[in-house]
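As you look at this complex, bear in mind that one protein chain is not there, while each of the others sits in place.
Labels A, B and C are assigned to the chains in the order they are written; within every chain, residues are numbered from 1.
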């Protein structure tokens, strides 16, 4: 499997993501935002960071990059696309995912581990987890407050497109366990087709016990597994 | 220097239209004394022009010229086999093994932060990052050392929250994890906060590059952001006292940081260095183009010629004076290899940045500036960079401070019995309480290499592809330095070293930031000198040479100086990441041991500040040999994998240290049952801040071996109790006194202290 | 071609939570302005641009808003003319 990690001016989790993909045995390559053509890849990932300094709105300027046209086409063709943190913000700005990530309700940057409940174990990205499993994964963002209009929110819940939710140690989605004010403690969602996942927490930083958690590994192994079962099938 | 004085002289330069005439007032406004101005005239062999005067005033300011500290700094030990680059470059560099080198340095941004806390702190971080990546190293960690007045003032809360978000936003955006730091709140810093930022960068040995301009004719290029009118004369400003009535207009324009551009500049610079297209690179930091160009020329023993009209500017109509002294951020000066200008431009363009040829390296030893081909400044480079007059002054201890130190603390020693209330007060003091409110605003895990995040004794960054890690900490208790400068400075070095050994790192080298008041005052000079001597002794004893640092003097408001605060930034090496040790207790049932002994002083303690508002008394004495032995003992215990945890005992004393071990980061609370029988007053046993102590925990099966190793190193050691489940509470009994409380009560005091102050009360704007 | 300065105001949509506005509201109340009932925070963006005339300048700014400056999910925008700039040219 070959994965593209798309980098924008100001991306800063690109290398971490690259290493995470490598760690699960997949091939990976950086694609600079001005480059065109993603046909040779089987999955596309948008890393975290501060593309264009998060100026104007997080992700707003990056989504205008030439490569985004190809990301849109790649997603439309059913190819798996993962956006983490700033990547999630870019996907929302580009309309590949619904809603918007607004400023954290506490008005401060939040950086610490959170607990996430896995809501779906039947997506391309979560097959190696179990539904209800609790993951420990770091967050680091100032604009992670997920909001959308009523209708969209109802659809997200109704269609089961919420993949990860912030919870406490008992697995409850409480206000105290919500780091940024996201509606319904949403931490990660997919598009309707299920091939685009956006999440604020950083699984690529939870790949080694030495650094505090290995709970992010499953996300990457899941993707590799789902792609190898459909080998040759996608995009 | 004198050689250069004699051989290179300034050519005549006609005055530039529109420039003010040079009067004694103009000279004084530039921060030069009449004697210093005479020295300028001697160096020049004539009167300087206005532009030249500006250049001298920046280069001979305290900030760039180290007038009042240079002679003292020469006393510091700087050599060891593992030192690759000592003081004098943008950053110090040491060998860390497996082919890697570590560049590290600390910088202050006190004055800018007092005026505009957010931008001041942000640009402080920006500056220190550039110092690291201009050495060819990739920045891998930031630490911040902060001091403010007491949090009961709205203005202080404004400064504190502004500085923290400035430090955070900048580092977060560039993507460098924060791994630690410190913060102290004390009325001694009211009005004059301290903001020191430290950065660590890693590189392969062969990637080291230095800031030297050599090669006659080599093009000089300005890269990165454009030059604007910001921060003109920041270097001179940083060398003056603040006064309350300094009105807006007399303040230099605030520098605004652009971390996004910095990130691009960082990537572009590392790519430039790797490309071989350049031979030198330097940050345009304090005093902007002036200092970067003249220092590169000075180090290379060559000269430079710069054309002002070629410098990309942000605003029209800037004079040479303004362009030369602008402190606009996120700019670099690069010496390209001749013929490689286009390659430099290509790399910068990829990162969406500008590069412009603004001059060339010459061989005539001059710092020459042209405006549309006409010379506007012509100065011998070496005297400009090295010829700044330096002073050695008479230092005398202040009688007032001596009296404070010798004050009788008798009445404060009386309390005994149940001292839980004082203990809770202490745990809830912002100085002792959890600093999560701060570092939860900092990205601590970006780069996926942070093995120990803020909250431990020292931050730890692993080196990918090896089994190694580097650890770093910043430390200084200014109250102790205030009461007794020499021991206080030794204590700062000792605490830093203890913090490192607690995580399992071998202390290797230091950088330091001397934050002091006005050195022209005899008692301040005394503090400065004594502190440097103390630092020297401790660094010699621990074999941790000084590879660089920064001096920030004139930290005074309305004539009142801050506590002398020589912040120590120490780095250490961990050869095997599997030996990294945490400071929080791991498991109920483990034994708790105390290494080291209480020397019995209560002077300068947080207990006195919290209970009596007092900064007085004899501070704890320090035994450098004992400290060294303690470090060796802890390292050996670590090496033999005997330790479950290790935590240095410092502010708040033994009781607070045990509480910190039990509370950890708040996620897995544990309890403590401990008892210690010392022939001391109970407040001293519980809350005294003696140096040379470490609390460790270990599997009871390892206790005998731990005690044996301690004996081997002649370090006092005893088992003082056990880790218990949180439900069994916290208790520490001493002779004649006790503190005991439910663990969640301690947790509330400890974790809620800073958030409840910051969330409840509004800040008051500038 | 003349140069014009346009002011764009981007505001959070009514009904959407505006934490920053709420925080300022709270501070103003606690600083003693009890008569403050609501605060909303948006952006004011000033754009200097060449255009054939005022109408063309406003038109262009509107397109910029739809494409980039405002997020249609969360924000509304307004565009107004500040005026023509003298002696223009980059």
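Observations, loosely collected:
The rule we apply is simple: a contact is a pair of C-beta atoms (placed from the backbone, for glycine too) under 8 Å apart; a residue touches a chain by one contact, two chains touch by 3 or more.
The model shown is predicted, which means the values in this text are computed figures rather than measured ones.
Although it is not drawn here, the omitted chain touches the following shown chains in the complete assembly: A, B, C. Taking the complete complex into account, A:56 is the one of A:56, A:106 or A:134 that touches the chain left out.
Among B:26, B:254 or B:310, the one in contact with the hidden chain is B:254.
Of the residues in subunit C, those that touch the hidden partner chain are 1, 3, 7, 9-11, 21, 24, 27-28, 31, 33, 35-51, 60, 64, 67-69, 88, 90.
Although one chain is not drawn, its touching partners on subunit A can still be listed: residues 52-53, 55-56, 61, 64.
Residues touching the missing chain, restricted to subunit B, are 115-116, 119, 225, 228-230, 248, 251, 253-258, 260-261, 314-315, 328-329, 352, 765-766 (touch as defined at the top).
The definition used in the following text is that only the chains that are shown with their structure count from here on.
Taking each chain's centre as the mean of its C-alpha atoms, subunit B lies 41 Å from subunit C.
Chain centres here are Cα averages; for subunit A and subunit B they lie 36 Å apart. Along subunit C, no residue makes contact with two or more other chains.
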